[in-house]
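Structure in C-alpha cells, see below.
The other protein chains are all here in position, but one chain of the complex has been omitted.
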Amino acid sequence: MGKLSHLDDHGRAKMVDVSDKDITNRIAVARVTIHMRTETLALILDDKIEKGDVFSVARVAGIMAAKKTSELIPMCHPLNLTSVEIDLTPVENPARVEIEARVRVSGKTGVEMEAMTAVSVAGLTIYDMCKAVDREMSIGEIRLVKKSGGKSGTFIRKE
Amino acid sequence: MGKLSHLDDHGRAKMVDVSDKDITNRIAVARVTIHMRTETLALILDDKIEKGDVFSVARVAGIMAAKKTSELIPMCHPLNLTSVEIDLTPVENPARVEIEARVRVSGKTGVEMEAMTAVSVAGLTIYDMCKAVDREMSIGEIRLVKKSGGKSGTFIRKE
Amino acid sequence: MGKLSHLDDHGRAKMVDVSDKDITNRIAVARVTIHMRTETLALILDDKIEKGDVFSVARVAGIMAAKKTSELIPMCHPLNLTSVEIDLTPVENPARVEIEARVRVSGKTGVEMEAMTAVSVAGLTIYDMCKAVDREMSIGEIRLVKKSGGKSGTFIRKE
Amino acid sequence: MGKLSHLDDHGRAKMVDVSDKDITNRIAVARVTIHMRTETLALILDDKIEKGDVFSVARVAGIMAAKKTSELIPMCHPLNLTSVEIDLTPVENPARVEIEARVRVSGKTGVEMEAMTAVSVAGLTIYDMCKAVDREMSIGEIRLVKKSGGKSGTFIRKE
Amino acid sequence: MGKLSHLDDHGRAKMVDVSDKDITNRIAVARVTIHMRTETLALILDDKIEKGDVFSVARVAGIMAAKKTSELIPMCHPLNLTSVEIDLTPVENPARVEIEARVRVSGKTGVEMEAMTAVSVAGLTIYDMCKAVDREMSIGEIRLVKKSGGKSGTFIRKE
Partner (left out) sequence: MGKLSHLDDHGRAKMVDVSDKDITNRIAVARVTIHMRTETLALILDDKIEKGDVFSVARVAGIMAAKKTSELIPMCHPLNLTSVEIDLTPVENPARVEIEARVRVSGKTGVEMEAMTAVSVAGLTIYDMCKAVDREMSIGEIRLVKKSGGKSGTFIRKE
C-alpha cells in the first residue's frame, strides 16, 4: 500500500491526471442488497407482477444516476458512458432485493464509481417508494464485484 | 400495511401530493458504515491528522448531495433544506468509518431521503478516494436512525 | 395586449419579480399528443401489457423534468412542487399516445411551464425509445389545458 | 419492425450498448412550430427589431438544453457535442415561429434527441415569455427532419 | 471578529442552520467589472447596436447561474428566488463592461452569493464570447454592493 492517489504530496485533494492513459473498453459491475420486511417485498412483488413500477422507477433512477456520477463524487472524471444495465431481483428468506449494475465506457479511466452510484441510487429509490410502510429497510453492502479494462487489470471480488 | 403511497390505484408511479400538508420543522438522521482494511484506515487517518482532506471532501460531497436529492430520487419533492451536518468517525477493530448526516427543513414533507442520500454519497466519495489501495471496501447498512416532525410522529430506529 | 412581462422597459429579459405575490395553491394541466405508426403503438402496447416499461420510463422522465423546469427555461422561478402526476393513454385511429401532466404547488407563481415541460420530456422519451423503429414519429401540440390559483384566475383551454 | 432497442429481452429499459460502434461525425436537424395569435407575434417582432431578446433567450435556452439532453431523456448517452445552432424564423398567416436546431457530434451514437430537445426547450421558452399575453399558444410537431452519420445511413423526413 | 459561521467547533464545514430564522424579503446587489481592449468593446458594441447578442447571452447566463448557486457553493442554502435582474453597461476610457445583479427572495437567508454568482458567470460568459480576439481580458472586483432584509440589517459598500 502506497499512498492515496487523489491526494497530492501535501495531502490535498485533486482529480487524478489521466491525460496520458489509453482509451480502452472498461467494464464495472457493482451490487447492493436492500433488506426489508416480508410484507414489504410482497407489496412490491404484487405490484411488480402487474405493472412493475417500483422496479421500473428504481431502474431508471439508477441509470440516470450513473450518468450523474461525476457531479456527485468530487474527484470523479466525467465520462461518456456507452452502456448501463441494471437488474433487480427479489429474493425471499430473508426478504430482500438484490440490485446489480453493469456499466461500460470506452475511455481513459474506469467506471467503478458509476456502477456503485447506480446501485446506491436504485436502492435509495426503493427505500423512498416503500418507506411509508417500512422505515426500517436498510441498504447494505454496496460493493464492486468486477472491473476490467485499464492498466490495473481485472478485479473480481471474492463473495 | 396498506399500499405503497408512491403508486396510484393502477400501480403507476406518482409524486405524492403534499399540497395540503402543514409546514413544520422536520429533522432526519441517517447513518452508514464504510468497511475497509486496517491499512486503508491508517492511510486516511495519517492524512487526517495532517490535513483531513479525505474526510473534508467526503463531508462536502455529502452536503452537496443532500441538496441534489430530488434530482436523484424520482418521486422526491424539492425542498429548501435549512441545515445539513455530517460527521465522520474512524473506528478500529474492525477498521471502518461511521458517517452520520443530520438534515433539517421547514417544509411540507420530511427529509429522510436527503439524510440517506448524504451518507450514501459521502461513503461513495471515501470509496472513490481510497479505491486504488483497497477495492474490497464496502458501504454498508445505509439506514434511517431518526426522524421527527410531520404527522407520522417521531421514529427512532432500534440499533 | 400590453407588453411582454419578461422584458423590462428596454426590451431586456428579466425574471419577473414575484416577491410580493401571495402564496396560494396553484394547479396547471398540460397535454401533448405523440403521433406514430400503428405498428409502433402495437410494439409499445405489447410491451405495456407485460411490463409497461416504455410508459413507466416516460412517466419518470416527465416527473423528473417537471422538477428541472427552472434549470431549462431561463426566466422560470424555482418552485418546490408539491405534486406531479402524468397519465399516458394509447389511442388508435390514428395511432397515438396522449400524455397529460398535472402539477401542483403552494407558491407565489404558477406551474404552467412545469406541466408543459413534463409532457414535452415524456413525449421526447417515447420518441427516444421508439425512434429505431419509427423515425417519423412527431410530438405535437404541447398545450396548456388548465390553470388555476393565482391572481389571473382560472384558465381552461377550449378544445 | 422488430423490437424496441431500449428494452431487453424481458421488456426492461436499458441504455443501449454502443461501446463497439465507430466514432463518426453525426448530424441531426429537428424542427418545431410555435403557433400564436397575430398580436403575440407582433409583440415579439416589435421587440426583435429593437433588441431581439425573446429570440435570443430562446436560442440560448435551446443550446443549453441540447447539452442537458442526457440528463433529461433517461436512456440517452452522454455526448460531447461539437456544434449546436438554432434558427428562429417568424412567419405570418397564420402567425407562428419556426425553430430549427442543427446539432453535430463526433461520437458513437447520433444526436437526434439533442436536436429535438433543443427545439422543444426553445419553444417552451417562447411560450414562457409570451404566456402572460397569450395562453393559447401551442408548440406543435416537434420532428426530426434530417439525420446523417452512423450505420443506419442518412434519414430525410418527407415534408 | 468571532469565528467563521460555516465551521463547527472542530473547524469542520457545515451548512449553517437557518431553520429558526424568519422569512423576510431580502435583496442583494453585486457588481463586477470586465476589463478589455478598446477594440474588443467596439466589437461588442457594434454587435449590440444591431442585435445585442453578447449582452443578451451574458444576461441569460447570469440569471440561470443565480438559480444554480446552491449547486456551486457547497454551504449555500437552496432558495426559491423571486427576482433576478442583470444590467450590463459598456464604459470607455478605459474600455470595460460593468455588470450589476439584483436578486430578491422571500426566505430565511440572504441572497448575497446568488448576486455574486450571477455577475461572475455573466462576466465569464463575456470572456468566453470574446476570448478569441482578446485573451487578456480580466474579470475584476466581484463585490457585494448592497444587502438588506434579515437580522444583520442593511449593508452598503463604500465605493
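Note that the chains take the letters A, B, C, D and E in the order they are written out, and that residue 1 is the start of every chain.
We take it that a contact is a pair of C-beta atoms (placed from the backbone, for glycine too) under 8 Å apart; a residue touches a chain by one contact, two chains touch by 3 or more.
All values derive from a computational prediction rather than experimental measurement.
Undergrad: Among A:4, A:58, A:79 or A:133, exactly one should touch the missing chain; which is it?
TA: Counting the whole complex, the residue in contact with the absent chain is A:79.
Undergrad: Of D:81, D:132 or D:145, which one is in contact with the hidden chain?
TA: Answering carefully, the residue with contact to the hidden chain is D:81.
Undergrad: Kindly note down the residues of chain A that lie in touch with the hidden chain.
TA: Chain A touches the chain not shown through residues 8, 12-20, 70-71, 74-75, 77-80, 107-108.
Undergrad: For chain D, which residues lie in contact with the unshown chain of the complex?
TA: 25, 56, 59-60, 63-64, 67-68, 78-86, 104-106
Undergrad: Which chain B residues would touch the chain omitted from the figure, given the whole complex?
TA: Residues 51-53, 56-57, 60-61, 64 of chain B touch the chain that is not shown.
Operating definition for what follows: only the chains that are shown with their structure count from here on.
Undergrad: With chain centres defined as C-alpha means, what is the inter-centre distance between chain A and chain D in Å?
TA: 31
Undergrad: Quick check: what residues of chain B touch more than one other chain, meaning two or more?
TA: Within chain B, residues 12-13, 56, 60, 64, 68, 71, 74-75, 78-80 contact more than one other chain.
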